[in-house]
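Moving on to chain A:
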Amino acid sequence: MTVAGRDTLVVFEAASLAAPMRAALDTFVRRTAAVVAEEHGGSLELARRITELHRIPDVIALADHEVFPQLLVPAHASWYADFARNRMVVAYTDRSKYAGEITAANWYDVIQRDDVLLGRADPVIAPVGYRALLLFTLAERHYRRPALAAVLEARTPPRLLRGTAAELAALLAAGELDYIIDYESLARAQGLRFLSLPPEIDLGDSALDSTYARASVRVARGRDSVTVRGAPIMYGLTVPREAPHAGVGLRFVQFLLGPDGRAILRAGQVDALDVPVLRGDSIPSVLRERTVPE
Partner candidate 1 sequence: MIALDGVTAHSGDFALRDVSVAIAAGEWGIVLGPAGSGKTTLLETIAGVRRTSAGRVRLRGQDVTTLAPELRRVGIVYQHGYLFPHLSVEENVGYAADARAHVREVSERLGVDPLFDRPVASLSGGERQLVAVARALAPAPDILLLDEPFAALDPRRRVRLRVELQRMHRERGMTVLHVTHDFTEAGTLGDIAVVLEAGRVIQVAAPSVLFRKPATAAVADFLGADNVFAGQVTRSAASGMSELDTLLFEGDGIRLTGVGTHGGGQGHAVIRGEDVVLARQHSMPSSARNVLEGTVAEVAPQGVLARVTVAMGAATLVAVVTDASVRELGLARGVAVVASVKATAVHVC
Partner candidate 2 sequence: MTRGTAHRAAAMSVMGGALILLALLVLPVAALVWRGGAEGVRQLGSDGELQHALLLTAAAATSATLVVMLLGTPLAYLLARNRMPGGSIVAALVELPLIIPHPVAGIALLLVFGRGTPMGAALARAGLGIVGSPLGIGLAMLFVSAPLYVSAAREAIARVEPRYEDVARTLGDTPWRAVRRVTLPLAKRGLFAAAVVMWARSVSEFGAIVILTYNPKVASVLSYDRFTAFGLDAALPVAAVLVLLALVPLLVLRSLRSEARATTSAP
């Protein structure tokens, strides 16, 4: 579809990418006179729009690159690229209880206190949800506290679970929660206070992937459950095979993965990789030149 001779670009992006992607798209549009339509949502939700509703965007960028091999490759896409890191943090506001006390050294004790309300996402439907559980498991090993993971998991009763990180942040801002386990990019984007955690547990350092892999959680998937192993959090993107404007989509991906795109992402608090990692088959030649293939 073109609008009066201008190219159109349809982009699905995870909520935690919203602000930086907006900025990147604005710049791209100025250079190419394209028209953009953005859709936000949770990573899984966006993937479902492709697989279940057959609504194919030109670019899809998600907060969990695992979703690509799980749902999208090879049926809807043949390749995908890891392009940015993220890490888990404990986010809070000035109004949170014990905000003045909490540090990277005592967070796992403070959030256990009876009067503290801790929120996290539902592991079944949001990657950030099971990553919180992985964080707890890694913390148990790192701080040498037996059973810490189970205790922390139990600190969030079902009524304080939410389907997306964005909703958690909204409740935190409204004062309904004291602390949430969230992505650093979202905490920065929303101006929340947050604790940086030891890299051994925050899933943010690709050099520590073997450390992370020692933790695993079981997550329900349909009638069964799946074991998810800890891995560095990677943002992934692709241009789906049936994208209506694949050409424009690829040009945008080129831009985003290039130096200008990386600068914009970093300015938006997203930790862009210097060298994106491409995975899968039939990687477009234009991207192959600039990147390290798997």
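Just so we're on the same page, a residue touches a chain if its C-beta (ideal position, glycine included) is under 8 Å from a C-beta of that chain, and two chains touch if they have at least 3 such contacts; residues count from 1.
How these were chosen: all candidates are chains of the complex that A comes from, given by their letters.
The model shown is predicted, which means the values in this text are computed figures rather than measured ones.
Interface remark: chain A makes contact in this complex with candidate 2 (options 1 or 2, touch as defined above). The touching residues of chain A, when paired with candidate 2 in their complex, are 42, 44-45, 48, 51-53, 95, 122, 124-125, 157-163, 167, 170-171, 174-176, 220-222.
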